[in-house]
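Below is one structure, written out as structure tokens; the observations come after it.
The complex appears here without one of its protein chains, the remainder shown in place.
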Amino acid sequence: MACLRQTLEMTVTAQSSQTMTDLELVRAAASGDAVAFERIYEQHRRRVYSLCARMLGNVEQAEDLTQEVFLQVYRKIGSFRGDSAFTTWLHRLAVNQVLMHFRKRGVKLEHTSEEGDFTNVVETPLQSTRRISMVDRLALERAIAQLPPGYRTVFLLHDVEGYEHEEISSTLGVSVGTSKSQLHKARMRLRELLSKTTSNAGE
Amino acid sequence: MACQEYQELISDYIDGTLELGEEARIERHLADCDGCRAVRDDLLQIVHFSRQLPLHTPSSEVWTQLQTKIAAERPTHFGSRVAAWVSRLKNLELNLSVPQLAASAAALLIIFSVALIISRQSAETPSASSLAGRSGTAGMNLLSNAEDQEIEEKIERLRESVEQRRVTWSPELQVAYDRSIRQVDQCLATCRQQLSGDPSDQVSKDLMRDAYLEKQRLLEGFTKF
Partner (left out) sequence: MSKSRQGFGDACRAATAALSVAALGASAPYAPAVERPGRFERSYTPRGAAHFTLSNVSGDITVTAWGRRTVSVLAITESPAAIEDRVVGTDILVSVKQAAPTIRADFRIYVPANTSLSLKNVLGKINVSGVTGDIVVTSFESEVRLQDVQAASVEVRVTTGDIYFDGQLREGGAYSFQSMKGDIDLNLPGGAAFNLAARALSEKINLGEFAKGLTGVTKGAKMVSGNHLAGGPRLTVTTYDGRIVLHKK
């Protein structure tokens, strides 16, 4: 592959040896090292793809979006300053791509109470003996896919990707309170969906 | 406080974001309430297993298409032309190959197909405009003879560049290259033959497209020598 003529300015900060490796790769990739860029892709593709796939609930769109994310990485890698971990930077990029995708499609993330929004959350002692079966990860993935986009996004960001509510609220442009309540509703809905699964044996 | 109100706080409780006073109050309630405890235990499980969801792997197509797009952005003469053609080709046929799509949608497709929401989201359908300006027939004759020629011309230019270098290689390498090119050309010929017998043969169309990509890979691979 031909080399890019790109000047690179990197601030070198004290790093653990793991981030040292990332930085070296990033540096190399930014200066046109195709092998380094391929390595970056290989190291991070699964995480990016899994995030997109779960957010969008569609494999084909997730692959397109994954491509788009790494194309952005390619274009912007020269501007990565190393002031955060590369994984964080990449991740934010991915989440932003997903949100842009949602905006383009007019997918509403704001979730106001609607049909399907359960009102009865009180458990009677009888029902309490029913337990959700978590051995089936497939069931959990399926259930996540069935969440409305707003719940799903907050749930994925918080419980799967490990974002804090503050970050979710600034990324999505909602209040921290909204983020917390969406998360709770998402979890409760999952609980509902998963308890249906256990009772439908042999699905 | 009623159970309903306590349950609304359970997520915050699990995440450790409740004030100390509230936390104590919830714990007292949980000690006495089977129902709310069941909710807490279930949510704990959901959170626990969500942290362990497997990572899924995208198909290798993602990388090959990405490379093509990147090549298109690079200011090289051959790379951008061939790459631009390939990416245009890819965009056109994205929605046609059913077996291809079935293959590239992993377990996730099965998972998502169950979800109501997913069934509402349609895959990218080619807008009429993306196919307009082609021959009038609705998207079936994508590799018409005119396009065939254009593709071949572009690969030919790439090939010329490789041929210029070929003379500097060892005989062993030259022979390997000749054999490989001949092989790919044979595959292309077979695909074309099948297509002339049945122009709507989607499988042959896809195979031909992939054979062109293989030829490109071949040429780009030998460009390094």
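By letter and in written order, the chains are A and B; residue numbering begins at 1 in each of them.
We take it that a residue touches a chain if its C-beta (ideal position, glycine included) is under 8 Å from a C-beta of that chain, and two chains touch if they have at least 3 such contacts.
Quantities reported herein were computed from a predicted structural model and do not represent experimental measurements.
The residue from B:Leu9, B:Val47, B:Ile151 or B:Leu218 that touches the chain not shown here is B:Leu218.
Counting the whole complex, the residues of chain B in touch with the unshown chain are 54-60, 98-100, 102-110, 168-173, 176-177, 179-180, 183-184, 186-187, 190-191, 194, 203-204, 206-207, 210-211, 214, 217-218, 221, 224-225.
Although one chain is not drawn, its touching partners on chain A can still be listed: residues 14, 16-18, 20-22, 24-25, 28, 35-36, 39, 42, 50, 138.
We adopt the following convention: only the chains that are shown with their structure count from here on.
One finds 18 Å separating the Cα centroids of chain A and chain B.
Residues 2-4, 7-8, 10-12, 17, 34-39, 41-43, 45-59, 61-63, 65-66, 69-71, 73-76, 79, 94, 101, 104-109, 111-112, 114-118, 121, 123-124 of chain B touch chain A in their complex. Chain A meets chain B in the complex at residues 1-2, 4, 38, 41, 45-47, 49-50, 53-54, 56-64, 66-67, 70-71, 74-75, 121-125, 127-132, 134, 137-138, 140-142, 144-149, 155, 159-160, 162, 165, 180-181, 183-184, 187-188, 190-191, 194-195.
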